[in-house]
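Here is the structure we will look at, set down as structure tokens.
All protein chains but one are shown in place.
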Amino acid sequence: MTYLSLTAVSKRFKDDVVLDKASLAIDRGETVVVFGPSGCGKTVLLRLIAGINEPDEGRIHIAGNEVTFLEPEQRNIGMAFQNFALYPHMTAFDNIASPLKARGMKGTEIARRVEEVGELLKIGHVLHHLPKALSNGQKQRTSLGRALAANPRLLLLDDPLRNVDAKLRYEMRIELPRVLKAFQTTVIYVTQDYKEAMALGDRVAVLMGGGFKQIDHPSEIYKDPDSLDVARLFGDPTVNVVDGRIADGAVELLGLRFPLPGHLDPGPCRVALRPESIEVTLDETAAGSMPVDVGDEGRHGLAVELDAVTPLNVRAVMLLKTADGKELLATCSEDEATRLPRGHKNVTAHIRAADLLFFDQAGARLRPRPN
Amino acid sequence: MQRQTSLGRVVRVGLLTMVGLFFLFPIFWVFLMSFQTNQEILRIPPSLFFEPTLHNYQVLFSGRLETQTGTLEVRFMQNLMNSVILATSSVALSLVLGIPAAYAFARFKFRLGEDIAFTLLSFRFAPPLLVLLPLAIYFQQLGLINTYTGLIWVYQLITLPLILWIVRGYFEDISEDIEHAYRIDGNGWFKTFWKIAIPLAKPGIAAATLLSFIFAWNNFVFALILASADKQPVTVGALAFVTASGIQYGQIAASIVLSVTPTLALALYAQRYLVEGLSLGAVKG
Partner (left out) sequence: MATEAMTGAATNGAKRPLMRKVLPYLLSLPALLVCIGILIPFGTAAWYSMQRYNLAFPMTRGFIWFDNYIMLFQDPSFWHTVRVSLLYTFFTVGVQLLLGLGIALLLQRRTLFNNIMSILLLLPLMIAPAIASLMWRLMTNPNFGVLSYIVGLFGFTDFRWASAPSTALFTVVMIDTWVYTPFMMVLLLAGLRALPRQPFEAAELDGVPQSFVFFRITLPMLTPYIITAALFRMLESIQQFDIIYAMTQGGPGNTLMVFQVTAYLERYQYTNVGRSAAILMVLWVITFILSNIFIKQWLRLREKARGVA
């Protein structure tokens, strides 16, 4: 059942259109990650939901009631800000107690509740400190605690891990789902980090160009993007995009022909290829630049030059160059990468045909229809 | 940061001694005079050594001055009281009027706000007599001439721009998100203004308060034109006292000391705010 809904919401500042008829529906208890490039209006979206700004057009409903122009204090929501926005003249305790006081809770109950939240977020020992005496991570937890303390019906998190260091971000990425589950609240989480979006969202809403381009489960968006822009945004390293041509039930790209799994109208198209769908093998026999069609398991071999190998976490990213100079990224496990002989330039790239994603020239997804 | 030669040091100390003498000697000397009898003041050559007397202050406090021609009423204590009333009330009124306006100008960028802020600022630098002379005629008609109310109202010309511009800068420095967070916690705008904006702008409010008090206290021309003796502050009163008392130099000195003590004390107490206030927030101290 829809708990929060935005209907055709628009917002511009001067001549800058930030949101253009954006619509979104979120279910009760769900965690939705709003994901998009910087400056796409993610923060503005949260501010509209929180009541800090009002939309120029469109409606916002929470639990069936319209809140479009309601004052922030009347919305019963919690929000954690990117820059924490802690009250510098109040202790961490008073910061977290603030929404409880505003709701008229009694002193003893407030104390009990703040202690509880402090324990949960592991800041119990610094509750009597002023924000300036807290570390960045503690500030971040305090701001989270303040947003959660009153058990708001809706929790807005504006890129809360942006301003903490990598180690903390990693810790919180694991810890946050547990904390959010403990409160069983509906969450909107804004980030521009694709890994956070993958790790935290029940669903991910991709916000680009003033509107939502795709709203789905993280793995679905990754596997089945609706547009080339979404495909590009989702994934690290980014997806390879090559020009192709559809003809006679097959697609031609990079000088290879792949049979199509279904029907697509003939003509030029663009093809996206995830780096992990390219497998590289040593190629001792064919040192030439002729395409090699291995053909087993739907993989097609392509003679390429291996330009560079860069380790990235547990994987390695390889930069491949085709005969006509096109660059491709591919990934493999670090073990495999170490087995690649140094200085060996000529390898074969095997492309998994089933993983190809097709788009038209404008970047809209083309899905093969079953024959 | 520079290397100092011993010659440079001597020159520096010499120059600073001269500077210190020029700027501080007058205060010191008048202070001494206020504890001297007329005979000691008139002695040539002047001397630093004398028997200090509190007589001059006693005369000012009692308000009775014995001269050759008879007893003279001295209203100086009334003037001092007037200064306290005028400066304090003007600053208080300016705080009440100015802080909400400063907040509005800082938070809601609106045209009228800018216009008000700049009109007040530009009249802060306009010739005061230009407004005062016609105002004297209006005040006459309105019955505001020679009243505290009228004077306090006019004193807003000095105190309000100062408070508005200094405090506005401090409000602008508060992150808006802090206020938004407090609103989202469930507090209305007024509570947010009261519990977040005001406490966080406190240093600015303190600076503006002290400085506008000093400026209000030191004002001369407003009361010269709009008030007569019983409502005049010390600045005008002391001048009248000089004219009236003629040759009672010791008492003149004592009246000067009493007139300047409050502002000097405040300045010393609040010196860390002075730089920023004096430049209307353009220079951080």
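Chains: A and B, in written order; residue numbering restarts at 1 for each.
Just so we're on the same page, a contact is a pair of C-beta atoms (placed from the backbone, for glycine too) under 8 Å apart; a residue touches a chain by one contact, two chains touch by 3 or more.
Just so it is clear, the model here is predicted, and its values are computed rather than measured.
Participant: Please pick, from A:H129, A:R153, A:R173 or A:R203, the residue that touches the omitted chain in the full complex.
Facilitator: Only one of A:H129, A:R153, A:R173 or A:R203 touches the chain omitted from view, namely A:R153.
Participant: With the missing chain put back, one of B:N82, B:N187 or B:T263 would touch it. Which one?
Facilitator: B:T263
Participant: Which residue among B:L121, B:A206 or B:A244 touches the omitted chain?
Facilitator: That would be B:L121, which touches the missing chain.
Participant: Can you list where chain A touches the absent chain?
Facilitator: That gives, for chain A, the contact residues 54, 59, 62-63, 65-71, 74-76, 103-104, 150, 153.
Participant: Name every residue on chain B in touch with the hidden partner chain.
Facilitator: 1-2, 12, 15-16, 19-20, 22-24, 26-27, 29-30, 33, 41-46, 96-98, 100-101, 103-105, 107-108, 110, 112-113, 116, 118-123, 125-135, 137-138, 153, 156-157, 160, 164, 169, 172-173, 186, 189, 214, 217-221, 224, 234-236, 238-239, 242, 249, 252-253, 256, 259-260, 263-264, 266-268, 271, 274-275, 278-285
We adopt the following convention: only the chains that are shown with their structure count from here on.
Participant: Averaging only over C-alpha atoms, locate the centres of chain A and chain B and give their separation in whole Å.
Facilitator: Each chain's C-alpha centroid was found; their separation is 59 Å.
Participant: Can you list the chain A residues touching chain B in their complex?
Facilitator: Touching chain B from chain A are residues 47, 50-52, 71-73, 75-79, 81, 83, 85-89, 98-99, 102-103, 146, 150.
Participant: What residues on chain B touch chain A, complex-wise?
Facilitator: For chain B paired with chain A, touching residues are 175, 177-178, 180-189, 196, 199-200.
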